[in-house]
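Let me begin by handing over the structure; questions about it come next.
The complex appears here without one of its protein chains, the remainder shown in place.
Presenting chain A:
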Amino acid sequence: MLNAISVIIIPFIVGTILLYGWLKGEDIYSLFIEGAKEGLKTSIKIMPYLIAIFIAVGIFRASGAMNMMQTLFEPVNKILKIPEGILPLIIIRPISGSGALGAVKDVLEHWGPDSFQGRVASIMMGSTETIFYTISVYFGSIGVKDYRYTLKAALISYAVSIFSSILIAGIFFR
């Protein structure tokens, strides 16, 4: 059922838009080309920001500093009652999307997908976003240098989503 919906959604949107444009007598082919021209420009424009982020996260991970950070945070982890095994995901989620997926996979493999940890990790992955990537790419694409309070607000919202994930998992599954 769910799979069917996810398969149908993109063709449905595209089909509806094309049909509507066609019925309105628009020159849909030329409109498509006109819009598509922007794709190249935008993608190239965000390239330097992607390279900057990828390299920084790559160095941090490859050096082993990421693992060290987890050890450092272990006591904090205990105080805040964060379930065992979730910390790597919490650290990597804001900086790397693919890294976070890897972290979720580790949790699911190690504790099992139907364990409390597995559920918490799945919920977290589904309710958070790669903050640093989004902020730098979105602002970078339009040349805004001063982000003001965006990062602060995003981090607060991220912290809330971590704790609400754990709490809600507790309510649903215990």
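As a convention for this text, a residue touches a chain if its C-beta (ideal position, glycine included) is under 8 Å from a C-beta of that chain, and two chains touch if they have at least 3 such contacts; residues count from 1.
Basically, contacts and distances are computed from a predicted model.
Peer 1: Look at the options "3-methyl-2-oxobutanoate dehydrogenase subunit VorB", "Spore maturation protein", "ABC transporter related protein" or "Signal peptidase" and return the one that UniProt uses as the protein name of the missing chain.
Peer 2: Of the names offered in "3-methyl-2-oxobutanoate dehydrogenase subunit VorB", "Spore maturation protein", "ABC transporter related protein" or "Signal peptidase", the one UniProt assigns to the missing chain is "Spore maturation protein".
Peer 1: For chain A, which residues lie in contact with the unshown chain of the complex?
Peer 2: Counting over the whole complex, chain A touches the hidden chain at residues 2, 5-6, 9-10, 13-14, 16-18, 20-21, 24, 26, 28, 31-40, 42-44, 46-47, 50-65, 68, 95, 101, 104-105, 108-109, 112-114, 118-119, 122-129, 131-132, 134-139, 141-154, 156-158, 160-161, 164-165, 168-169, 172-173.
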